[in-house]
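What you see is part of a larger complex, with each chain still in position.
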C-alpha cells in the first residue's frame, strides 16, 4: 500500500512539474511573437490578438492534460481505491 | 499486483508529462509563425488562420495519442484486469 502511495505522489508531482515546462516555454514564445508582430504591424492588432488567444488556449490544453492526470492520481486513483477497499 | 499498479501509475504520468512536451513546443512554434505571417501579410489572414488550425489539430493528435495511452493504462489496463480477475 505504501508503494502505491509513493508512486502516486511522485508521479503526480513530476507529471505537473515536467509537463508544465513545454506549455510554459511555448506560451512565452507565442506571446513574444505576438508582441513582435504588434510592433511591426499595429494595424493588425485585432487579428493578432485573436489568433494569440486561440493559440494560447490550444497550448494551455496540454498543460491541463498533465494537471488532470496529476489530480486523477491524487484524488481519484483507481489503484489506490482498490488497495484501500481491499485493505 | 502492487508492481503492476506501480508501473501503471508511473508510466501513465510519464507518458502524458513527457509526451506533452513535443506538441506544446510545436504548437508554440506554429502559433508564433502564424503571428509573424499575419504581421507580414495581413491580407492572407484567412488562409493563414485556416492552415494554422489544421496544423494545430494534426499536432494536437500526437498529444492525444499520449493522453489516450495514459487513460488506457489507468482505466482500461488489460494486465491489471487480468491480475484483479486472478487475485
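Labels for the chains are A and B, by order of writing; each one numbers its residues from 1.
The definition used in the following text is that a residue touches a chain if its C-beta (ideal position, glycine included) is under 8 Å from a C-beta of that chain, and two chains touch if they have at least 3 such contacts.
Keep in mind the model is a prediction, meaning the values are calculated, not measured.
J.: Of the identical chains, 2 are shown. What's the total across the complete complex as given in this file?
T.: Oligomeric count for the entire complex in this file: 14 copies.
The rule we apply is simple: only the chains that are shown with their structure count from here on.
J.: State the superposition rotation angle between the two copies subunit A and subunit B, fitting on C-alpha atoms only and giving a multiple of 5 degrees from 0 to 180.
T.: The rotation relating subunit A to subunit B comes to 25 degrees.
J.: Just curious, how far off is subunit B from subunit A if you go by their C-alpha centres, in Å?
T.: 11
J.: Applying the document's contact rule, which stretches of subunit A touch subunit B when the two form their complex?
T.: For this pair, the touching residues of subunit A are 3-4, 7-8, 10-12, 14-16, 18-19, 21-23, 25-30, 32-34, 36-38, 40-41, 43-44, 47-48, 51-52, 55-56, 58-59, 61-63, 65-66, 69-70, 72-73, 77-79, 82-83.
J.: If you look only at subunit B, which of its residues touch subunit A in the complex?
T.: 2, 5-6, 8-10, 12-14, 16-18, 20-25, 27-36, 38-40, 42, 45, 49, 52, 56, 60, 63, 67, 70, 74-75, 80, 84
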